[in-house]
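Structure first, then comments.
Note that one protein chain of the assembly has been removed; the remaining protein chains are unaltered in position.
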Amino acid sequence: MTGVVSRLLAPLKASPQLALGAAALLGWVLLLALSGLLQTHDPQFGDLTERFSPAGTAGHLLGTDNLGRDLWSRVLSGLPWSVGVATVSCVLALLVGGTLGLCAAQYRGYPRTIINQLVDATLSFPGLVAAIIIVAVAGRGFWPLSITLGLLSWPVFARIVYAESLRLLAQDYVTAARVMAVSTPRILLGHLLPGLRPVLAVVLTFHFADMLVAESALSFLGLGAPLGVPTWGALLQESRDFLIVAPWLMVVPAAAIALLVVSIHLLGDGLSALDRARR
Amino acid sequence: MRRYRRDTTLVFSGLAQRAARLLILLLGVNAILFVALGLAGDPALMLAGEDPTPELLESIRAEYGLDLPAWQRYLVQLGRMAQLDFGVSLFTGQPALAMALEQLPGTLLMATLSMALTLITAIPAGVWIGQRPEAASRRVGAALTAVAQGIPGFVMALVLIQVFVVRLGWLPSLGYAQPAAWILPSISLGFFLAPKLCRVVSAGVAEAMQEDYIRTARANGASMRFILWREALPAALPAAVALIGTQFAFLVSGVVLIETLFLWPGIGLLLLYSAQNLDFPVLQAICFVVAVLVFAVNSLADALLRLMDPRLRPTTQ
Partner (left out) sequence: MGGTSLAPPAWAEQVPLRVAVTLMPASFGDPFRTLGVPGDWVWRQIFDPLTESDDEGRIVPLLAESYENLGPNRWRFVLREGVRYASGRPFDAFSAKEVFDWLISAEGQATVVGWELRRVSRVEAADARTLIFITRDPDPVLPNRLTSAMMVDPQAWRELGRQGFSRTPVGTGSYLLKDWQNRNGAVVLTANPYAWRPPGISRVEIYPLRDHASRLQAALSGQLDIIMSLRPEQLDAFYARGFTVHADILRQILAFAFDVTGHPDAPIADVRVRQALNYAIDRRAISEDILQGFAPPASQGSAPNVFGHNPRIKPYPYDPQKARALLAEAGYPQGFSTEVQVVTGTYPNDLEIFAKLQQDLAAVGVDMAFRRVLFSDWIRQFFQGAWRTELFTLAWNTAPHNDALRPMEQYSCLKTRPFFCDETLRPGLVAAGREMDTQRREALLQELALEYRRRAPSLLLLEYGHMWVVAPGLSGFRVRTRAPQLYRVERS
């Protein structure tokens, strides 16, 4: 048991960056798990007499919004949504895009042509139109939002996996494996995937940030989360009307997004540093 | 000589292949759009105003040919599209393609400016960070790019306007006629891509710096500048080019936001209005123009990729 733990902890000791990233991630997971408990006020209901209390007001650590709602509680209550939407859309994009990109790299001829066509078609389709149609047909909600973002962004993974795989497939160790008649699945999983890992770690970390940001862009256009759900994107988008009277309404969710992005970034960098160290 | 000939035939067959791909792409986008728009709503209702009677709706549908069955409308539209005729806007009565093309220069100008801005900031920054990612100053730089990436472009735009337009009064936020008004939209739009590009470049460069051939070159006394720009950066570029190719379509979505905020007469504004009004012909025309544009950019990206990485050239396959 201790052996397993120390084996798991070993990389953390080796890379302080990774340790920092892991600690930050742990912090976020804790916040996520306890988000309900940590809310000091009802995130939906506020006291109109307390509207626009600046950050630092007694009882309202991060201030209140245009309806006197406590911003700290709202940021916390939006956390599961924002993180959930970004995670689901990332996983979706990675699964769809990664698989198709790998297939396109491995199988020349029709599969490659068809996949590349699909990538091109998706990339050429204005995301706004797709988002409007999905909202019109499926309404607003966690799943429509996550799926919209995932469906719009899988080509990112498809293209990068495709390009990287082509590069890797041309490398000597893969050619050698081919010559030694190693089976295709084994080449893909055993030889390609490890090679893809560094670039995927980077792409995933920034894609996650992208999805957090994209959610706010959809909110900006009125195509985001349902009303009353204080996702960080929705908080940001609502805050721009109060840029002058209550700038903290923009600063707080922006800082939350930035902190989360930096944590993920630390983790991703730590992983790739570990990877470099291993080789 | 022989080699040259082989390359040109390849180029030509490549062109024909590309043209065919573009055609399939356009047909595909058009068909998806046709079906999807049918699901999105009924433009006749948008035209008819409050409480339309069935007779009014019928006459509006008849006027715009919306009364035909879907498959007939699709065929009619295909036939027209073959002649580059997308019909007229349901609201303005203007030819749809002309409306889209009229808005294109504004968008292209902004996209080009912000792309140039992105390249000249993100690549040097990425190389700088990637050179020694463990150094403290580079870590701060990397963290800053991560923060920048977490800031939505529209937030950046609002903050920039607040500082440079409202507080300092140095720049205008409206208008497109004077070049001073180009600065803020280009920077804001650049925020959609620059931080990502910087990170991809830095990751690639950092990766490359570990490669044996670069270590060898360093051991042999090659200058750092040579190693970074001639060896490490090229290794990082395929991923960067692929990123730009995939992000261009996102840039189009970013354009919608930035054009809304700066009242920039571009294709994004038209897209937003048309999508909200269900102006189908204009939407079809815009998607056509955007598809051609994205295709061109991606083809360019592919070509660049092949140029930079000889292993991807078709000759070797």
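A and B label the chains in the order they appear, each numbered from 1.
Just so it is clear, a contact is a pair of C-beta atoms (placed from the backbone, for glycine too) under 8 Å apart; a residue touches a chain by one contact, two chains touch by 3 or more.
Given the structure is predicted, the values throughout are model-derived calculations rather than measurements.
J.: Out of A:9, A:48 or A:91, point to the residue that touches the absent chain in the complete complex.
T.: For the chain that is not drawn, the touching residue is A:48.
J.: With the full complex in mind, choose from B:81, B:100 or B:158 the residue touching the hidden chain.
T.: B:158
J.: Which candidate, A:135, A:169, A:252 or A:266, sits in contact with the chain we can't see?
T.: A:135
J.: So which of B:47, B:113 or B:209 would be touching the chain we can't see?
T.: Counting the whole complex, the residue in contact with the absent chain is B:47.
J.: Which residue numbers on chain A touch the omitted chain?
T.: Here the touching residues of chain A are 44-46, 48-49, 51-52, 66-67, 69, 132, 135-136, 139-140, 222, 226-228, 238, 240-245.
J.: Under the stated touch rule, tell me which residues of chain B contact the chain that is not displayed.
T.: With respect to the unshown chain, the touching residues of chain B are 40-42, 45-54, 56-57, 59-60, 63, 88, 91-94, 158, 161-162, 165-166, 168-177, 181, 260-265, 269, 273, 276-279.
Just so we're on the same page, only the chains that are shown with their structure count from here on.
J.: Which residues of chain B touch chain A once you look at their complex with the stated criterion?
T.: Where chain B meets chain A, its residues are 21, 24-25, 28-29, 32-33, 36-37, 39-41, 133-134, 142-143, 146-147, 149-155, 158-159, 162, 195-196, 199-200, 203, 206-207, 210, 238-239, 242-243, 245-250, 252-254, 256-257, 271-272, 275-276, 283, 286-287, 290-291, 294-295, 298, 305, 309, 311-312, 316-317.
J.: Which residues of chain A touch chain B in the complex?
T.: Per the stated touch rule, the residues are 108, 113, 116-117, 120-130, 132-133, 136-137, 153, 155-156, 159-160, 162-164, 166-167, 170, 198-199, 202-203, 206, 209-210, 212-214, 216-217, 220-221, 233, 236-237, 240, 243-244, 250, 254, 257-258, 260-262, 265, 269, 272-273, 276, 279.
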